[in-house]
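The complex is shown incomplete by one protein chain, all other protein chains being positioned as in the whole.
Going by the order they are written in, the chains are A and B; count residues from 1 in each one.
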Amino acid sequence: MTSTSVKGAPVRAVGTKHVRVEGRDKVTGKARYAGEVPFAHLAHGWLVLSSAARGRIEAIETEPVLAMPGVLAVLHHGNALRLHTDFVGMLGTRPDPTCAVFQNDKVPHVGWPVALVVAETPEQAREAAEALVVHYEQQPHDVEFTGGDPNAYPVDGHMPAVTDKGDLESELAASAVVIDAEYTTPEEHHHPMEPHAATARWDDGRLELTDSNQGATWVVAELANLFSLDPESVRVRSEHVGGGFGSKGVRAHQVAAVMAATVLQRPVRVVLTRRQMFTLAGHRSPTIQRVRLGADPDGRLRALDHRALSRTSTVYDFVEPSAGVARVMYDADAHHTENQVVRLDVPSPTWMRAPGEAPGSFALEAALDELAEKCGVDPIALRLRNEPEKGPVSGLPFAGRNLRACFEEGARRFGWAERDPRPGVRRDGRWLLGTGTAGASFGAGAAPSTATITAQADGSFTVSIAAADIGTGARTALTLVAADALEVPTGRILVRLGDSAYGPAMIAGGSMGTRSWSWAVMAAAGELRERLVPGMEIPPQGITVRSDTTEAIAALARKERHSFGAQFAEVAVDTATGEVRVRRMLGIFAAGRIVNPLTAKGQFTGGMIWGISMALHEEARRDTVYGGPLGADLAGYHIATHADVPRIEADWVDDPDPEDPVGIKGIGEIGIVGAAAAVANAVWHATGVRHRSLPIRPDRVLTAVRLA
Amino acid sequence: MKEFTYQKAADVPGAVALLGADPDARFLAGGTNLVDLMKSGVERPARLVDVRELPLDRIETTADDGLRIGATVTNSDLAAHPEVRRRYPVLTQAVLAGASGQLRNMATVGGNLLQRTRCAYFTDLTKPCNKRDPGSGCPAIRGEHHNHAVLGASSHCVAVHPSDMAVALAALDGVVHYETADGPGEVPIGWLYLPVAETPHRETALPPGALITHLTLPPSPVAAHSRYRKVRERASYAFAIGSIAAALDVRDGVVHDARVAFGAVASRPWRARAAERILIGAQAVTETFGAAADAEMAAARPLAHNAYKVTLMRNLTVAVLGELAEEAGR
């Protein structure tokens, strides 16, 4: 068959359920993740991390370790390759010095990488790494994160640190009802189920990295910069990625693997242990947030003040911009929002699913619930009363804002109208019952990407793009998008991704991946269709077109571009034991066109379950005396498991983005936004006690009841 | 993990002989705790003697109508056993409240009793711990201890014992039987775990090199009306922050017999004898249950961040005894 049939396929793939195209490989164990690709003569590297919380390395006793069975090398600051760290990367950020390993003798926190031991087998590498004696000159450290720190300073991050509108104090003074409360969230960790893993090797002058990451283009650019290499000589592949959530960029293990492969001139694999992930994979900073709301008696906001403090390391400025969500969600005559950080002797935090919005929405949406209570206004009515016509701070128009529809549909399906607003009056055996709600928003953006599509002589099409499917279903979504764009059945589309060789593309991050990649696929498909005349002969090598969306995306007008959502939760609280169980949860979202309803449901409910987990379980503990993490494993750091997750539903209202070629906005993160607040608000409704600190642990419930 | 030799024992005397008096040798059964501790470096044995395939995997009724439970019976088989479910439901519930299905399929009864604390300082080699490294100090007392002991601890160690099963066995007056090179011995669960005092690294009364061969449970009519309730920071697959094993025999509104033990409050499963003394002979009412809990928790010495356990154990005692009394009244 040599003729194309780009027309005549009637089925619209986008919007219909489609099982994952790689699903069979995942359920049979055939899908190989980064640490599972075999290489001949593979050596194994094991990172050695600092036990000191601050100071410098005095000496490393390498000799005894080099004499151990199978040990090939010990890399450390005394012998490591010098790296170039003075650059701004693809995402507009400078490299976190934590990943520029072994460049000096300074130790800025517990768990800092101080050496890499490389051996023939993983068992040998592990034992040798554990046997390596490192001497430190210890200096006093400080890991205590408290409010009112005089050393706090504003940091912009991916948004301005401070925004102002109107006269906040005057509006507060003129308000009939004022809420002034402090909310805290703990240190949280991503913990994708697949630990970070990378194998580096040199092949004929080219650096090849088999890696688990959220963006091959990104990793290539960072490695090329760090090692002063031509980006064209670096190739990064990551066919299957076992979750990321913001943690899988360039980290110490990839850099260490490249160094070792360079020194040994053989393939070297470095895999992080779960314990090492607590200090090397990034995390979400704890936050201390103060929210002040001033309102008229009917709940109309006159003043909205949200100040968020987060924590960063002493080597890298990263801000958890929790106050940002207030700039989008609610109107007020006066607005003040600011994000500040303090530097402590802790690992560098990083982006973690809905950075800023996740903790910020907990504080803001809990404060609104308190305002609703104080005003005697229904929590949904209160929120709808403060719906802005345009960006509350920016004054820019919204590119679609369907929050009202989410609340109305959610309220109907959740049975909100029958809710008795009084707290602490519903009981089922030993359980007090309550319901809560919260609003949600998350930025909807797109970033430049390139894609290649080849029309094959057999009528099939190969889409190649350096996208990453970290579990989002991107591979399947792009298959559906391409099928519609080319008007062929999905079975004739092969999407290849996870390879930097396919050209620059956006990362899987910021809820922008699928949208950005789809745009590039649409552009390439459009051009290809113009080139394919019905009945024409396709040459054996096929016909290939390539797209680049840089210009199209730059042409987008400045607007407030966001997804929105309404979260609902019902909880049961046993105040005798402090146990809290979520009984049901519903999220309704306005998040653009839904490409694959089957996988989209998982994205939304997955985020909502992160919200349950954030509300009730997750909390990394740190010992202040020794400065390091405590209980740094998955028995000490609790994430929600099956038994914690109730009947949970997610659905969406029609909300296509007219300025996107497919209508997509992005769905990866909005599910967590507001979810913890909905649970916390439901705990108040069940018990009459406000919990302003997460997680709502049994001991906190017990103590609060005793004090109440 | 350092290199080690591995031998499979053929029979009980052989296992005891293989281990000998070597302080660097360990018995390996289910491995769910030992292998983990070897990975973290807390345990660094030079020799492992595998006892999992020893013929100690049976549960039998004893001549006095109690139960004899082999040391290599898995937690799963123990929990599912018809006689255990029928006559000692608290034991089935306690076992099922622990770990996960996979771990219960691996873990053995003997190993469960000898598992080590999950105190985060104990399992982290970079931090001091008197239990792991005698004399190095106990950072938990002034550090992170919200899930540490409120009963029977000392200024040397405030770690709690992690087993759920052992709490039920403590309430049921279980007896541990073991074999040594000098012959067999036995010790009641109540005496198996040594007081913390100044030697938290000395955890059990078993002689060096002893191999647990089986447990016996005495016949216990009261155990037919028993229950285990566990509170934890996740709904499943998490260690307790407080638990109770209780059995109650109520006749005409009066407590005829009672067994109570607490978990996650001490370095050992805590048999609540003071509570039992209040209960037996008293009216089976909430006030009695509260007074019983108060009598037991009067000895509590909470730290800065675990005083909630005193409230929790009182509430758990009132709730669970109340449920058992209500069922008895039906």
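Here are some notes:
Convention: contacts are C-beta pairs under 8 Å (C-beta built on N, C-alpha and C of every residue); 3 or more make two chains touch, one makes a residue touch a chain.
Going forward, contacts and distances are computed from a predicted model.
Not shown: a single chain whose UniProt protein name, out of "Metal-dependent phosphohydrolase", "Oxidoreductase", "Sugar ABC transporter permease" or "Xanthine dehydrogenase YagT iron-sulfur-binding subunit", is "Xanthine dehydrogenase YagT iron-sulfur-binding subunit". Within the whole complex, the absent chain has one touching residue among A:Val118, A:Cys406, A:Ile609 or A:Ile670, and that is A:Ile609. Touch with the chain omitted from the figure is made, among A:Pro95, A:Pro195, A:Gly249 or A:Pro661, by A:Pro195. Of the candidate positions A:Glu208, A:Asp305, A:Glu357 or A:Asp633, contact with the hidden chain is made by A:Asp633. Listed residues A:Gly45, A:Gly243, A:Gly628 or A:Pro661: the one in touch with the omitted chain is A:Gly243. Residue-level contact of chain A with the missing chain is found at 19-20, 22-33, 35-36, 38, 121-123, 127, 190-195, 240-243, 245, 271, 273-274, 470-473, 598-599, 601-603, 605-607, 609-610, 613, 633-635, 639-643, 645, 647-648. Where chain B meets the missing chain, the touching residues are 1, 3-8, 28, 30-32, 35-36, 39-40, 47-48, 50, 52, 76, 79-80, 82, 85-86, 89, 92-93, 96-97, 99-103, 105-106, 235-237.
Definition applied: only the chains that are shown with their structure count from here on.
Chain geometry summary: the mean Cα position of chain A and that of chain B are 40 Å apart. In the complex of the two chains, the chain A residues touching chain B come out as 51, 110, 123, 126-127, 130, 430, 576-579, 581, 616-617, 621, 623-626, 628, 630-632, 635-636, 638, 640-644, 697-699, 702-703, 706. Of all residues in chain B, those touching chain A in their complex are 1-3, 41, 118, 120-121, 124, 126-127, 139, 142-144, 146, 231-239, 241-242, 305-306, 308, 311-312, 315-316, 318-319.
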